[in-house]
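Shown here: the complex without one of its protein chains, the others still in place.
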Amino acid sequence: MDLPSDFDDVIRRALAEDVRSGDVTSNAVVPEGSMATARVMAKASGVLAGGPVFERVFSLADDSLVFRWVALDGSVVAPGNLLGEVRGDARAILAAERVALNFLQHLSGIATLTRAFVGACAGTEAQILCTRKTLPGLRALERYAVQCGGGRLHRGGLDDGVLIKDNHVQIAGGVTEALKRAKAEVPHTLKVEVEVETLEQLAEALAGGADSVLLDNADTATLHEAVAMVGGRVPLEVSGGVTLENVGEIASTGPVLISVGRITHSAPALDISLDVVATAP
Amino acid sequence: MDLPSDFDDVIRRALAEDVRSGDVTSNAVVPEGSMATARVMAKASGVLAGGPVFERVFSLADDSLVFRWVALDGSVVAPGNLLGEVRGDARAILAAERVALNFLQHLSGIATLTRAFVGACAGTEAQILCTRKTLPGLRALERYAVQCGGGRLHRGGLDDGVLIKDNHVQIAGGVTEALKRAKAEVPHTLKVEVEVETLEQLAEALAGGADSVLLDNADTATLHEAVAMVGGRVPLEVSGGVTLENVGEIASTGPVLISVGRITHSAPALDISLDVVATAP
Amino acid sequence: MDLPSDFDDVIRRALAEDVRSGDVTSNAVVPEGSMATARVMAKASGVLAGGPVFERVFSLADDSLVFRWVALDGSVVAPGNLLGEVRGDARAILAAERVALNFLQHLSGIATLTRAFVGACAGTEAQILCTRKTLPGLRALERYAVQCGGGRLHRGGLDDGVLIKDNHVQIAGGVTEALKRAKAEVPHTLKVEVEVETLEQLAEALAGGADSVLLDNADTATLHEAVAMVGGRVPLEVSGGVTLENVGEIASTGPVLISVGRITHSAPALDISLDVVATAP
Amino acid sequence: MDLPSDFDDVIRRALAEDVRSGDVTSNAVVPEGSMATARVMAKASGVLAGGPVFERVFSLADDSLVFRWVALDGSVVAPGNLLGEVRGDARAILAAERVALNFLQHLSGIATLTRAFVGACAGTEAQILCTRKTLPGLRALERYAVQCGGGRLHRGGLDDGVLIKDNHVQIAGGVTEALKRAKAEVPHTLKVEVEVETLEQLAEALAGGADSVLLDNADTATLHEAVAMVGGRVPLEVSGGVTLENVGEIASTGPVLISVGRITHSAPALDISLDVVATAP
Amino acid sequence: MDLPSDFDDVIRRALAEDVRSGDVTSNAVVPEGSMATARVMAKASGVLAGGPVFERVFSLADDSLVFRWVALDGSVVAPGNLLGEVRGDARAILAAERVALNFLQHLSGIATLTRAFVGACAGTEAQILCTRKTLPGLRALERYAVQCGGGRLHRGGLDDGVLIKDNHVQIAGGVTEALKRAKAEVPHTLKVEVEVETLEQLAEALAGGADSVLLDNADTATLHEAVAMVGGRVPLEVSGGVTLENVGEIASTGPVLISVGRITHSAPALDISLDVVATAP
Partner (left out) sequence: MDLPSDFDDVIRRALAEDVRSGDVTSNAVVPEGSMATARVMAKASGVLAGGPVFERVFSLADDSLVFRWVALDGSVVAPGNLLGEVRGDARAILAAERVALNFLQHLSGIATLTRAFVGACAGTEAQILCTRKTLPGLRALERYAVQCGGGRLHRGGLDDGVLIKDNHVQIAGGVTEALKRAKAEVPHTLKVEVEVETLEQLAEALAGGADSVLLDNADTATLHEAVAMVGGRVPLEVSGGVTLENVGEIASTGPVLISVGRITHSAPALDISLDVVATAP
């Protein structure tokens, strides 16, 4: 699991978005210098993701806060589990609490849903991949959360892989021509993947030298044929309408890569709370 | 519905996050100067939110693109509905497509879920409010989406309202003391709201001069008593465990403000697609 | 007194604005590695504000500088008083000196003038408030300086309070209609204040449910009547042409909030100097 | 008068500082799409400075606003004079009003005070110069305002001129040594000025090849001798305790450059207002 | 040739770096409003690259400047050739001249040197590639200049291709193990290239499933054997000590990719000047 090398900016913007000119409530109600200890508790079952982000939110708010982390990213948590503890200036803890939880609940929600998809493929050779359907500004962290849930990565953006989609094929005038152009132009460090919708297109893609193929919206029968046709020569990715209900059946067709948008764009937050358990003036 | 006055930065970051150093696929496959027309289509039922954001993504990618928008934010859409159309440079449309859809699907998902909560309260005096449980970096846009769905706004951040929560009460040593401190300190332009968990605390809040009260995690019977006790003198907000199943019963207790975290932190994306329908060299 | 949680950016910009590509004088005249001790001295009487800002300027210029602070923000100083001392790299001290003094003299000037207004109200129930008439880019620090001088805060910006001014009343078509719109639209966390110019408008404001009222440019007789009419039910703010000469009379009319633009937009700098008292190669 | 080539950033920060997440009052009270015409009126006598800045604030808030400017920067204005007019979206005008006035009143205040100093030197060969004692973040605009008032520029920062001050002299061990080091090190494009406090030091500076000399805190008799001693060979700058009362006497001693900190750090704002004179739905 | 989609930032920084607080010379010597026409002239032979960047520098300095461009990027120019013409505000032209030329001369220098390497391979199947040895902050533009000179692209950064270098091999404990790890971990959209120094390693790389191989510092005899061993199955890249003198011999060995650091890190500027040919008050 590769945490992005620098996520301070996204945290700083989130703090600025919430704290703005200051926490008027805590500044009025909590005496300057008050100390507090707070516990992070799971309130639902799921997979934890984002501990280092959670901690960094507090550190950027006040770098004198002391943090003890009990549960590691990628571990399964249950309601009532203690995840960690933060101690220090009470005003700082209260000001950063919401932002820290917003990150942790969202990322853990993604890890939890990803783990569910991965679990539904247990015993098969299939793998669950994330897509570029991420929430604006949060992609790097969401990809990390997908890995915490056992998913694998696809392209990170438009420059680290070639994926010729249906619109490209249409504009180029066919799979063969699109592949030809791509293989002539792109750096030799990138693979060329092409999206197909029929077995005829799949054959065309293989003949055209595609380095991998994405088969979109195929039914199971077609998928079985596709797996056979590819014969392991190149990676075969499938996508479109993948749900927790049908992912197992898809996975059973062979060593496919299953890309799922909803693990990032529609994962419900995992319920986690922060409770002040002790204070001192 | 108040769209934030400036959302270019969040869009620019999203484009940079996805396009990065360039769209290697389109640059290789689509000839420079190719023109295209693409249609935005609903693929599920819901409430549209984010049209101006969607359009702005394309404009920031290429300000010569021409946009025609059919459906307005806040309107109900059904699968197969045409929402809008964009025409212009094919490379620019393909490069911006994913980012634009990521915004539109997320915001429409929020509006759709909010509308469901609002609909479940139909015929009552209750109102649905958003919270600060928003996804990092997207708060202003998500608040707009909540309004598109018929929801109302709560605090935008920690500086435009006082909300004394349980942790504050604990540190201050009681509701009365916390209220006293807040009323003495904060500018006269802000109301002072306090969170309570029992009817005893509610009475204390009213006696202490709270400008509004948040009752957390109360059952319906308690809520009825609370509504009676407040008697319309100050706003009464309720929160905690609100779902589509129970929100109608909560709303039936009186003129309450119901704040719901899941309309922002757990709304699934609304399925919307962009299809190239015509191209020209 | 709430120092803004982060003022590094405004300091960094100020340093960049002054130091630019480097201090050519010190780099030429002061040998690399020279050490110096410098004293901060008051050269006029007033109220100190901005010590932490002053210190932070030096720290951002060179974080190895050692600082000893004698006088605290909010304290009264007289010509010749030692305020503090900084020791360390001579080039760094000389490069940051002007920027640090520019902050300290300006903020102390505001605190000093605010204290004068506050002092002129001694023995009354009136309070001195700052306004949004601050110098561009410096608002948060200036509000802190006002608090150092004993003044209180008003709105920090356009989003943390509703103040319906004469232009709004004119556009809305009257005090009653403007109040009605505001109370229907704004979050329940904000109070609604309205500016009035006559006792008739004041009555209308109270009848319309204003949470507070700003009476602009009233003479003392009118003000007495206004205080009586309000009867302590809501805060009464007065503004317009308030000077050190007339503020005492205004304050004597009752428990009013007196907002004064000139404490921020026209406060003369307090004379403070930094003198190198010892050097070492 | 050289307006800085780009002042958008300082305006954007000022707008962000005031408008923040939005003007809740206007958004609630003024219907979307309302149009207004507003007049900028002088309410006191002085010298105008900052018209283009004022206009730019509105343009950055809403680039469809139409502006007509009557009075030019550098012109004398009197109470009741119409300075300009802005027409367009009412919400935009009301949201930007305060920031635009904060700039215009501050810059005009500086121009006004500068003009007073310049006027007090009428008939002499002396010139009034600004210093680096400017308000943080506003230097370039304040220097422009000084020019509007008839003042001249000194160094803009620490890199566009060498000024050896008393602290440098002390560290270097004397005027001669400090001059020697500076002349050996700095680029040939910069003059080397040195601050002196006595006629002996002045002689030393001239002998050491100073390109100009700053005489600090001298009485008039000394100043007369200094002027004679310099004999027009290099510019002679004087500073320290210069007021409107004594500046004329200083100016009468010869062709001196008089640098005055208070024209930038202590200029009271010029009273200017913006009044909505017509509105349309 | 793919110009980076957005190069405004690098230009803005370059203008800020040079113009800083303003062009004191032109502001003093050239009357405000003076108009000028200036010609861009080649003063040496080479390949032009950077016309759009050159033009953009002037547009960002003053968007009313009018530009006519005669020579296109990628075209060969000779001393005395007119390349283009710019007309408009004289101060703006003079202020932006140096920055615009600094870009144009550097990029054209790269295109010119690249073309020389490409020319030396004429008649062979070899291709010239750039590397990551670019000047900090200028990579995207330098890669564009390489394409203008007929070169091809390699990785743009560390995330759009896998290149296992000698240090990686050493840490992993061998070519086979390093390849195995990479193929197991990286997204299926990226090829895995490995650097080898001997024919034994080359055989190991091919057996391990490398998608391409970089042979470093091989002599011609070894290179011939390597070409034969690879047999066109995967791309073969060569690097190390490539000069204009030896590149032809390297190219003659087969269809190799020759990566050359010096075309970006050591290309001398192409001499180009801008001459004012007409002015008007």
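First chain written, first letter: the chains are A, B, C, D and E, and each begins at residue 1.
Everything that follows uses one rule, which is that a contact is a pair of C-beta atoms (placed from the backbone, for glycine too) under 8 Å apart; a residue touches a chain by one contact, two chains touch by 3 or more.
What you see is a predicted model, and the numbers here were worked out from it, not measured in a lab.
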item	value
Contact set of the excluded chain (shown chains only)	A, B, C, D, E
Full-complex contact with the absent chain, from E:77, E:90 or E:214	E:90
Contact footprint on chain D, counting only the chain that is left out	152-156, 159-163, 187-191, 193, 211-212, 235, 237, 257
Hidden partner interface residues of chain A, rising order	2, 4-5, 140, 156-157, 160
Residues in chain C touching the chain absent from view	19, 21-22, 24, 27, 95
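To be clear about the criterion, only the chains that are shown with their structure count from here on.
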item	value
Pair exhibiting more inter-chain C-beta contacts, C-E or B-E	B-E
Fitting chain A to chain D on CA atoms, where both chains share a sequence, rotation angle to nearest 5 degrees	180
Geometric centre distance via CA averages, chain C-chain A, whole Å	46
Whole-Å gap between the CA centroids of chain A and chain B	21
Of all residues in chain E, the ones touching two or more other chains	21, 156, 160
Contact graph of the chains (line, ring, star, complete, other)	complete
